[in-house]
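Omission of a single protein chain aside, the complex is shown with its protein chains in their original locations.
Order of writing sets the labels: A and B. Residues in every chain begin at 1.
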Amino acid sequence: MRQLFRNTSGGRINRERPLTFSFNGRTLQGFDGDTLASALLANGVRTVNRSFKYHRPRGILAAGVEECNALLTVDSGNGRVPLVRATMIRLCEGLSAASPSGFPHVRFDCGRVFDATRRLWPAGFYNKMFKWPNWHVFEGAVRRMAGLGRVPEGQDAMRYRHMNAHCDVLVVGAGYSGLKRALEEARSGQDVIVAEQDFEPGGSLLLEKQDSGKAAADGWLHAVLDELRTYPNVRLLLEATVSGYYDHNVLTVHDRSAMSNGIETFCKIRAGRVVLATGAIEQPLLFGNNDLPGVMLAGAMRHYAVRFGVRCADNTVGVVNNDLAWGSLLDLHDSGVDVVAIVDSRGEISNRQAAAADQRGIPVHTGSVAVRARGSGAVTGLEILDSRGKRFGIQCRSVAMSGGMNPTVHLYSQAGGKLRYDEALACFVPAHCTQAVEVIGAAAGAFAAPDDYRIAPRTSAPFRSNTQWVDFLHDVLVSDIELAVRENYVSVEHMKRYTTAGMAVDQGKTSNLNALSVLARLTGQDPGNVGTTTFRPNFMPVTMGAIAGNRQGGFYRPTRHLPAHQWHVSQGAAFDSFGLWKRPAYYGVDMQQSIRAEVTAVRHKAGLFDGSPLGKIEVSGPDAAEFLSRVYVNTVATLKPGKVRYGLMLNENGAIIDDGVFVRLADDHFLLNTTSASAERIAAWLEQWHQCEWPELELIMTPVAEQWAVATIAGPKARDVLSTLAGVGDLGTDILPHMSFRQGRLASGLPFRLQRVSFTGELSYELSIPAGQAASCFAQLLAEGKHWGLQPFGIEALDVLRTEKGFLHVGGDTDGTTNPYDVGFGRIVDNKQGDFIGLRSLLRENHQKASRRQLVGIETLDPEAPLEQGAHVICGTNGQRRSEGFVTSACYSPTVERHIGMALIENGFARQGEEVRIYNMGHIVRARIKPPCVYDPKGEKMHA
Amino acid sequence: MLRITCPYCGIRDEDEFRFGGEVREPRPGLEVGDTAWADYLFNRNNIKGLQRERWCHADGCGQWFELNRNTLTHEFDPVHSNGIPRPEFKG
Partner (left out) sequence: MNGYSFPNLVRHALSGHRNWPVAWRSPELKKSYDVVIIGAGGHGLATAYYLARDFGIRNVAVIDKGWLGGGNTGRNTQATRSNYFWPQSSAFFDRSLQLYEGLGRELDFNIMFSPRGVLTLAHSHHELAGIRRWANAIQINGVDSEILSREQVQDLVPLLNLDCHYPVVGGFIQHRGGISRHDAVAWGYARAASTLGVDIIQQCEVTGFEIADGKVTGVSTSRGRISAGKVSIAVAGHTSVLAENAGFRVPVSSVALQAMVSEPIKPCLGCLVLSPAIHVYVSQSDRGELVIGGAADGYTSYAQRGGIPALEENLAALVELFPVFSRLKLMRQWAGIVDITPDTTPIMGLTPVKNLYLTGGWGTGGYKAIPAGGETMAYTVANDRPHPLIGDFSLERFTSGALIDEGAASGVAH
């Protein structure tokens, strides 16, 4: 339980609050204020993971977002989550962490055999083998070796929510630059959001060591934070990573601050301006075995020492190529990590640096580079090549390396910003961007005062290139890039994809720059000419549940209930989904029995159907008739007020998109019915035609579908049933014949609309009443109608009834290719005066062909043999089969006591009576082409 | 995410809008030949660059309007109009 590598004092941890956690089954202790990574290091944990390809041991490399080794499976109380960055998660009591790799154990992995034979597995090896007999044979084994964790088990205890925000300025990063800017903006009255991914604001200010520097930094930090808190126009988000930068200055933020309460938030921020103060990421150096546990970024080692009071090792050798790293090394030394030597590849160092090293008794080797780290499981020494060409070794327990800084420009690049290579800084810096974004501080390349940052060119050690790691996670070596270049994968994208450098989960935060520097050297170009690959969202991976938000389960899509839903429930309705609607499919328990009973009731007595989702659009104005004439295939002008007509709508390509009746309420006032499924779509479509194509037509459209509930009463007794409603008026067929309309008020004062139309083939009325009164109206109708044998019927029975009549179901009997000729409406098209939507397309050769599929009735020769919707009519024999069409509707008809259906069949109209074969999933039945209508073909019933 | 300025309601997120495609030539009459009809019905300029296009504030006022957008950068040209002047609201 002792934290052997924890200093006795110092750091921003709360030593009063020790926390117990476990790692790979071992119980360990850390402090409040630790990250998981700092707590592991405090306990001397070195190997935390295995590499992807060669299964090499890997220790913690970094202290921030760039960490690519310590990707652990962590349970902080809300279930196991794979691939958690140990450097980014705050330690909490009871946390349990495990290495995702290593068989049998992360410290001893049999997969190391791939390391021993790694010459056989260079970049792209899989492209060169596994072709015989085929890749699929090998794939399973390869797949099982990949992956960095398992899919979580059990129900996700997290709750995910979305937050939307607007601000004048979004400052990304609460380090010195970000906070300073936030304060300035706040003082000038701007609405400011500051997003910081750490759980503590301050950035590098948190890394000032225990002396006057810390006091000054803390003082400034507290003062700024205190002042920011006084502004109501400032919001500071912590543990909130800006993950994506999209068009028009909309940014996404993954806010993990409430994770301990089981909540993750995905914020979408619309910012007037964006200020990126995202800092910079220290880069590794390329030398032999630079992937060994114990080789760490110098800045990260300082981070652990100063912020957490953790020594990453007892001693270290600093290997650097720039000035900034010196600060890290000196701080490290002063924090109790014995820096046994500093190796600087630059020929000269400043007097100040020389004096500082001298004062601390640290030997300095200038003009020298690291050749390779020694050790097998962890660092035991470092081999150095000095300026005179002498090679020598130093014993050490760790290596603190620094290859200089690289600005964190990911978000800038996502915003569409272009980068430019800065020779002096040896990295890419922001150049220009069309969005309102500004980059400040280290993210803009201002790592230090201009004279205080000198860096030697990026290079690799004069040592075997197949021992120098460029990408630690994907095991990409310098030799892999050499191979890529040799094989002509020389564009940066090819190199990246061929070697997979930078394609791991860290997306190259510590590997991209080195990789393209090596590529530039090998191809004899400037890094600026090689260019860099484009950064994509997310900057840091974001929990998928958080992006989905609460749109899950019942909230995935809204459910629409009928106005009389509860009444249907009380009638024992079995509901089915139709788009967003839940509608009664049938009433009762046994589906087939119910359908049969409902169909029989409608045919012999009366049935009650809820047609409320039917689309209803009122069109009024002097040009309403002209507009509808352009929209419907059918003639509109001749329709008299109070009369109803059936209409088909086409798209401009001549395909049927909707049908339904329309009513002329008055000369300049129409009511349109559309199919339930297309109610919104057709309303929007009509608006588009009016607003965009024919704005000169004077009319207004009002969708009224939600205002009116519709009760359909159908059957020979329908008139008797409906007559029980006082005030509905005389229903005599001479007063209110088929296809006519009436509106008024019932005796109860309730307004109503009544249209006598039929989709069942029976005498039928569609009664519209205000949606709020639907339930009581249905109840009343049923109570009164019981006497006449009235019973409710659902969609399934309706489908049987209309199929018996051969009535068209748009979307079922038609698809996006069916035109009015195909369904027997050719005469109506030919008789129509003037243009309408889709007419010109119908005049094309292809729409007039006799070989088109036409809608006909069909019945199996054996009345017992069922037809399946979706079965095909075929010709030809095995091997040479061809589809001539397909069954679009099929059901058992209780009325004619056999299976019936409709089908779209090539040249079907001319093939009446022909025998055809029907194919369904390998089975073939014989059937005959018939007229679609098998019940009351003369329509006497519905005119009764 | 696009932030679109509806001439009636102001600036809103793209998911409130429906895209109506590029603004096309007027709809021809029935007399045009098959080739001209196909050209109108199917062919598009599909400009890479500044395009005049239609949008509908579907989950808002329901009005269609036209604007100019760069299809490469998604920047809107601030000058847009559908022939209807922006209504003035008096406080």
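Here is the rule we go by: contacts are C-beta pairs under 8 Å (C-beta built on N, C-alpha and C of every residue); 3 or more make two chains touch, one makes a residue touch a chain.
Keep in mind it's a predicted model, so treat the numbers as computed, not measured.
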Sole contact to the chain not displayed, among A:346, A:844 or A:898: A:844
Selected from A:334, A:386, A:815 or A:936 as touching the chain missing from the view: A:815
Listed residues A:2, A:107 or A:150, member touching the removed chain: A:150
Those residues of chain A which, in the complete complex, touch the missing chain: 79, 81-83, 119-120, 122, 125-132, 134-136, 139, 142-144, 146-153, 155-156, 158, 160, 244, 246-247, 250, 252, 268, 414, 416, 466, 479, 483, 486-491, 493-494, 497-498, 505, 507, 536-538, 541-545, 547-549, 551-554, 556-557, 576-578, 653-655, 812, 815-817, 841, 844-847, 868-872, 874, 879, 881-883, 886-887, 919-922
Residues in chain B touching the chain absent from view: 1-2, 14-15, 18-19, 21-22, 34-35, 37-39, 41-48, 51, 53, 71-74
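Just so we're on the same page, only the chains that are shown with their structure count from here on.
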Residues of chain A that touch chain B when the two form their complex: 246-250, 268, 270, 416, 434, 652-653, 684, 687-688, 691-693, 695, 835, 839-841, 843-845
Chain B to chain A touching residues, read off their complex: 1-3, 13, 18, 20, 27-30, 32, 34, 37, 41, 54, 56, 58, 62-64, 73-75, 83
